[in-house]
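Everything below concerns the one structure shown next.
With one protein chain withheld, the remaining protein chains of the complex are depicted in position.
Then we have chain A:
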Amino acid sequence: MKQNHFDAIVVGAGPSGNAAAYTLAQRGLNVLQIERGEYAGSKNVQGAILYADALEKIIPDFRDEAPLERHIVEQRVWMMDDAGHTGMHHRSDDYNEDKPNRYTILRAQFDKWFSRCVKEAGATVIYETTVTSLMRDASGWVVGVHTDRNGEGITADVVILAEGVNGLVGRTSGLREELKPENVALAVKEMHFLPQEVIDARFNLKGNEGVVIEAMGTITEGMVGTAFLYTNRESISVGIGCMVSDFTDVGQATPHGLLDRFKAHPSIRALLEGSEIKEYAAHLIPEGGYRAIPELVGNGWLVVGDAGHFVNAVHREGSNLAMTTGRLAAETVADIILSGGSCSRHNLAAYVEAVKDSFVMKDMKKYKDIHGFLKKGRHVVDLYPRLMNRAAQTWFRVDGVDKKSKESTIVREAWRARGIGGLMGDAFKLMRAWR
């Protein structure tokens, strides 16, 4: 073996890259992982919810060591108008279980921990190094990477691109197309610190219980997007995101102005009262769905995680898809290399099959039309939350008007706003897209 040659190079140390590097190292492969940040997580941004299942399949006893904030016992989904919200809350003591299903995490800390696990598993991890391009042989086969530190480049049998949504390596190398503004969302987020007991009291929590609020409606000012509020142990992550093309072409807002107005909303303001803001972050989310998934393998390379556009926007899942695709890519690579095969496009296609057999591609496929539905039906994110709040207020206000008249008012308002054809059409299109 040449001195500078590895079985595999993993570009990036987010959830997908760490999952891949860890799995490869566990299988005994000689792995190099390259991360541009000072430490893993220093460049990474997420809400953030950790889905235990995907990580359990990689590190079964992660709960003993990983820096987790709170496990989720309550989910609130809010449809907001300017004055308030109408929503669905789901809370259960069943989520206070031995092995909780979802946790809030702080990515900078979590990724650092995951990266430590990768090193302990035997991978070589280098930080503060940006991969600048792929190395190819005469036939175009990817045989390694060039970085901003090593002029000669580093070779490997295979390169796993876990470079995130804004990954430049695969793009400048022509492995995947440029992102389209209508296929990515821009999210901004702030970290609001409050004493643990204040958060417990405001959200009716004890111990390490946590609450998730996902919100949509007039808060995105006519753009397709959502906002969120997640309780961490001693902080609250609050953020809002909209499609980039809506930011440029539909809305008039700045991202931080939008966040400020969300924070000032009557339903949110009191939850954040008196908090100290310690960080402001922004990140892109690949939300183009199934149809935006690029070519996933080629001779000597695979792509995983956000770089592969693996985000289920409807369910706000991404990091679990990242970890799962990272793991599946690594298992495919390990099977090939340990049996003496070559990492050709043909052999690596087993990864694509594994992704198709998993929940990842099944979910991506299920919602393949949602993206198009929202693109054409932008009104649904604004109009329906408005109507719901109006209807709720008509229904709950006791003002001497009889209930039958109230029912008529509710129906009439919906009718007037959208027309019977519009209402039926929206319902039909949504049903078809949801199928």
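Convention: a contact is a pair of C-beta atoms (placed from the backbone, for glycine too) under 8 Å apart; a residue touches a chain by one contact, two chains touch by 3 or more; residues count from 1.
Quick note on the criterion: contacts and distances are computed from a predicted model.
Comparing "Replication restart DNA helicase PriA", "Ferredoxin-like protein", "Nucleoside ABC transporter membrane protein" or "RNA polymerase sigma factor (Sigma-70 family)" against the UniProt entry of the hidden chain yields the protein name "Ferredoxin-like protein". Touch with the chain omitted from the figure is made, among A:A281, A:V314 or A:L430, by A:A281. One of A:A66, A:I154 or A:V188 touches the chain omitted from the figure, and that residue is A:V188.
Only one residue in the set A:S235, A:N312, A:N347 or A:N389 touches the chain that does not appear here, and it is A:S235. From the set A:G17, A:G41, A:G308 or A:G326, the residue in touch with the chain omitted from the display is A:G41, counting the whole complex.
With the whole complex as reference, residues 36-38, 41-46, 48, 106-109, 111, 127-130, 147-149, 165-166, 168, 178-181, 184, 186, 188, 190-191, 235, 244, 247-248, 252-257, 260, 277-284 of chain A touch the missing chain.
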